[in-house]
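Just one protein chain is left out here, and the rest sit where they should.
Entry: subunit A
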């Protein structure tokens, strides 16, 4: 008690501060992967290649952000992958069947997708079953409904083209256009992705809701005991995933003009992997939106880097698994330090 506060603060060096950042592992990993492919893959450093990498990263990143938030809140969403397809199907089929402006379909899709997210959250908080079970159920139901309804309404496994319908050009511009910056083409999804990362970081670090997200994931009972609205926070997080699925779904629809109803299965794991590589603890209470973005970037660099290096793309899964293991080990080590008690 005699020591002054200043003396003791010196003990926490800048290095220690840096080590305690959740994104640290993923940033180091991303740098390593970047340098690796910069050396072995010809053309990896070309602006057009980097634009391809960023596009691949953004399509994963848009979903990895809300999935990371949900994971910080202590839950999973296995239905996230097929929910993207569902969202695209609803938008496409509603516009086509009602011969309405595509924007009407986009709006209806938003409402229905948010309702699916709310359903996930409501079932979870109401039944107190593990989110793994609840969202596995939703995953299977959505997968079946995607195929079933598409075949029922359109007779095939893909939707009819909506390219000639009213509002398609403007919706295409918003969700799937290409922007030229300095002679290099960038997909608009990169902007959506960066916007979502910024928004999620703001929510997590600067708002009351963010405090609640960390709390419900870190110690739900403590959070409830001090008056945090646990149920509302969790339902909100699932609706956040639904919002991401809606954006991704509209991109899927408007970058072409029709949707394959079987798509999206398996992607939910990719989003979770990106979030975990980015430093989210699968047990909840720790992680960041920026980390999920770095995780998605790692994903994009590896998948495209292997192509540029002209390797067999089968090796992609191997790299992915190795990175996941390394990231999880590092996170476990960080958590042990953070939770160490004397």
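The definition used in the following text is that a contact is a pair of C-beta atoms (placed from the backbone, for glycine too) under 8 Å apart; a residue touches a chain by one contact, two chains touch by 3 or more; residues count from 1.
Here is the rule we use: contacts and distances are computed from a predicted model.
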Worksheet item: Of the candidate names "Malonate decarboxylase acyl carrier protein", "ATP-binding cassette domain-containing protein", "Fis family transcriptional regulator" or "Tol-Pal system protein TolB", which one corresponds to the UniProt protein name of the undepicted chain?
Response: "ATP-binding cassette domain-containing protein"
Worksheet entry | Chain not shown: contacting residue from A:214, A:238 or A:271 | A:214
Worksheet entry | Hidden-chain contact residue, picked from the options A:45, A:179, A:222 or A:325 | A:222
Worksheet item: In the complete assembly, which of A:29, A:81 or A:285 touches the absent chain?
Response: A:285
Practice prompt. With the missing chain put back, which residues of subunit A would touch it? List them for me.
Written response: 1, 5, 8-9, 11-12, 202, 206-208, 210-211, 214-215, 218-219, 221-228, 281, 285-286, 335, 338-342
